[in-house]
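Of the protein chains in this complex, all but one are displayed in their positions.
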Amino acid sequence: TQMTIRDALNSAMDEEMARDETVFIMGEEVAEYQGAYKITRGLLQKYGPKRVKDTPITEAGFTGIGVGAAFQGLRPIVEFMTFNFSMQAIDQIVNSAAKHHYMSSGAVTCPIVFRGANGAAAGVAAQHSQCFAAWYSSVPGLKVLAPYDSEDARGLLKAAIRDPDPVVFLENEILYGEPFPVDEAVLDKDFVVPIGKAKIMRSGSDITLVGFGKMVGYNLKAAELLEQEGISAEVLNLRSLKPIDRDAIAASVRKTHRVLSVEEGWPQSGVGSEIISIAIEECFDDLDAPPERVTGAEVPMPYAQNLEAAALPTVEHVVAAVKRMMGK
Amino acid sequence: TQMTIRDALNSAMDEEMARDETVFIMGEEVAEYQGAYKITRGLLQKYGPKRVKDTPITEAGFTGIGVGAAFQGLRPIVEFMTFNFSMQAIDQIVNSAAKHHYMSSGAVTCPIVFRGANGAAAGVAAQHSQCFAAWYSSVPGLKVLAPYDSEDARGLLKAAIRDPDPVVFLENEILYGEPFPVDEAVLDKDFVVPIGKAKIMRSGSDITLVGFGKMVGYNLKAAELLEQEGISAEVLNLRSLKPIDRDAIAASVRKTHRVLSVEEGWPQSGVGSEIISIAIEECFDDLDAPPERVTGAEVPMPYAQNLEAAALPTVEHVVAAVKRMMGK
Amino acid sequence: MYRLRRMEISADMLYKAKQIRGFCHLYDGQEAVVVGMEAALEQSDSVITSYRDHAHFVGRGGTVLEVFAELMGRVEGASKGKGGSMHMYRRQANFFGGQGIVGAQVPLGAGLALAHQFRGDGGVAVTMYGDGAAQQGQIFESFNMAALWDLPCIFVCENNHYGMGTAEWRAAKSPAFYTRGGDTMPGMSCDGMDVLAVKQAFAFAKQYVLEKGPLILEMDTYRYHGHSMSDPGSTYRTRDEISGIRAKRDPIERVRQLLAANGLAESSELKAIEREVKGEIDGAIDDAKAARLPADEELWTNIWRAPLGATMRGIESSHKQRLPS
Partner (left out) sequence: MYRLRRMEISADMLYKAKQIRGFCHLYDGQEAVVVGMEAALEQSDSVITSYRDHAHFVGRGGTVLEVFAELMGRVEGASKGKGGSMHMYRRQANFFGGQGIVGAQVPLGAGLALAHQFRGDGGVAVTMYGDGAAQQGQIFESFNMAALWDLPCIFVCENNHYGMGTAEWRAAKSPAFYTRGGDTMPGMSCDGMDVLAVKQAFAFAKQYVLEKGPLILEMDTYRYHGHSMSDPGSTYRTRDEISGIRAKRDPIERVRQLLAANGLAESSELKAIEREVKGEIDGAIDDAKAARLPADEELWTNIWRAPLGATMRGIESSHKQRLPS
């Protein structure tokens, strides 16, 4: 069967709300409007206003309220209309949610999910296109997940809601309507994807393409094209950015001897820089080529279509980088 | 002559305020209290309340006010008591200050300095010990500076105030009272340190130690100790984290064939991960050992003295890492 | 006002024809606020607003062509194609956009006022936000500092009664936005559909803030379109509500009737104006369509005012971009 990311996220929340009555959703337009991107469709009707709460446009405040409710034992899902707006609340995410378990030596727990669209959408310019993967994944105390397909979206979101720690859940607006095939197993009410483990989406022997979210799709496309040129690329879907699966990255690179990280965010101290560093730390002697990264261009996102296109990686960039790395 | 960092920062602001009457300072306790760490000592008395403004404890608001004043042609210096509190204002720094020149195709400029203590102090626990170097330096549109000694502090701050772009200026509380020798030239009213250029603090041939802020001192200490063991370390003071001086890093690594980055912040997607990536991108074939990073441990900062000490790099860590990298 | 109305309706059509991308927030219904305001201000005063900024840009002297060209991402646009619908600026007329982050423009506007006060240039700043934005904490922080420092700042709440799909009373316990300064700052409410009342209110407010410090002006207004192009605008309010306002409070109709009732303009004169405006708008559309996309090199300009010869990274490691010094 096919399932869109939207339905995967929606069904995950629906089922977890049915399973655990301390789970509730809050955010802008999540209830009566059913979500700016309709991810919460039908949930108000099913669970009522106590468990699906529209908030005013006050990110700092409602995020803090969510975190406080989590301290006191509820399991809030806080939707940011997009993660760009989470900057207004980032102090609550980092200083309140992420650090309390540690500061209290385990007394205070904070089971909360912060979710919403992250990174570039289409034609929304600089203030609405930022990727926050590197920032959040730098923070010990947070868990950071980024689904690629509907299996990920369902399984990771269910795992995030059940997890006792604060989870930042990075979605991609452009993929919401995209259908992906899913197994029967994925439809199970208790299907969860383990947090902290990467997944090999396609096995290969010449190079490892590491990515998360939408870029996994690019990498799969690139691997297909590369196959036609006789290059066998392994595609690793990180799924978790924190904790990040060093073992899986290292194992794959030890096998392929080359690694390319692909992301849409800015390069400097980005996720790619961490992938390169892990490859260097874990398997320098196994490398047949310098690890590389494909990233968003180092500019605020421009609006004009041609400039926006020039600011973002494409499948062609991945293919070109791989060929260069393979000396072809 | 000797000059403390405090005096270096204070004299830089003093002289720039005398030089340009659109420069003014705002922040918590900067005026009547003369600064929580006394960096603004005497300035209220000299320039009056119009140019040295105490603000309420409302970081988002006063940062936005500073940015607006900069849009309209003033040159504000916004002091954060520490950068931990800048998280309440990070949306204004990133979305308002950093992106407007680009979004307006150059029409709007934002000459503003955000300054204050960054990173770990002593015994102030998890919420007051975070390093923001990697986050801010990932953002195109910001310039990010981190002084090590009094020459840096004076010259970089004066350059920052004169610069037409938004500058994040990361100080270190522990160093405020530390005296450093300064040349006559540094005392000149027009002494500025160029933004975007790293400085070789000590020349060496076996390994490059890259750092910023307080870690430059550790690296210099480590280089002394290493010399006794016959290892010649070059110490590179980054000074600018954005733009970062790729050329200087590459040139040094091409000479020494080894590089170690040292920082107090968290490892994942930290400054060190970028240094490693730059070394790999620029000079993979010149490397005699995998580039490495010494970083703060991947934990929220604990309070207890022994744990805090165990969470932060020391000169011994630097020495040990270098010896390992040299195969000794 | 009619010009602004035609402009927004044309933007709607262009969007539906896929000539415009991304977010696009239209201002039809609210025109009297901008037109009345600009009748009372000078261009030496500063203005800043939210993403719903097309009319504000034109109010500050921008052209309809610049709006359309920006919406189409052309180099002739208000921001040379880099900003888009939400980010139009006219620096020479002290218009600072065009802000995408709800609430963020309010402290920025207070900062503009601070600069006017600092220089003593007699200017005021107008910082405009919606009824949805009115709950943002940074607004209260700004009220407090503006009041402490007597900033010449007019805080304008354009209350169109909805923030996206949320009615004001669902977002605010106290939706009397002109009272939200509490003991900190006075406020007044004004019929934002009556262009003459708006002008009067701004004339008063400008004088007031220069003499006595900041003030809140609430403008009671209405947006005809949905929040943005993806919102039909009819799920959270009734069609009757919309058509009722159109019929009874439309700001353009009101002026038309006033002119007629007072014998100030013949209906034929008004028709002629309308024809002229339509021509102007249609011409602007054609010109915008014919305008150029930004050159590819523009990707790398305007990151900084002083790029200092920095090396930036392109998408691939092999692409390093050296900026000018």
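Order as written gives the chain letters A, B and C; numbering starts at 1 within each chain.
Definition applied: a residue touches a chain if its C-beta (ideal position, glycine included) is under 8 Å from a C-beta of that chain, and two chains touch if they have at least 3 such contacts.
Fair warning: this is a prediction, and the values are worked out from it, not measured in the lab.
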item: Touching the absent chain when the full complex is considered, from B:P56, B:G73 or B:P181; value: B:P56
item: Given A:L74, A:L225, A:A251 or A:A320, the one touching the chain that is not displayed; value: A:L74
item: Residue, one of A:P140, A:G204 or A:P313, that touches the chain absent here; value: A:P140
item: Positions on chain B where the hidden chain makes contact; value: 28-29, 32-33, 36, 54, 56-58, 60-61, 84-85, 88, 121-128, 267-268, 292-300, 302-307, 310-313, 317, 320-321, 324
item: Positions on chain C contacted by the hidden chain, ascending; value: 135-141, 143-144, 147-148, 170, 172-174, 176, 179-180, 182-185
item: Interface residues of chain A (partner: the chain not displayed); value: 22, 24, 50, 53, 55-56, 58, 60-74, 91-92, 95-96, 100-109, 111, 140-141, 143, 163-165, 194-196, 243, 246-247, 281
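Here is the rule we use: only the chains that are shown with their structure count from here on.
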item: Furthest chain, CA centroid comparison against chain A; value: C
item: Centroid distance [mean C-alpha coordinates] between chain C and chain B, Å; value: 38
item: Multi-chain contact sites of chain B, meaning residues that touch two or more partners; value: 60, 91, 95, 102-103, 140-141, 281
item: Sequence positions of chain C contacting 2 or more other chains; value: 79, 81-83, 87, 99-101, 137, 298, 303, 312, 317
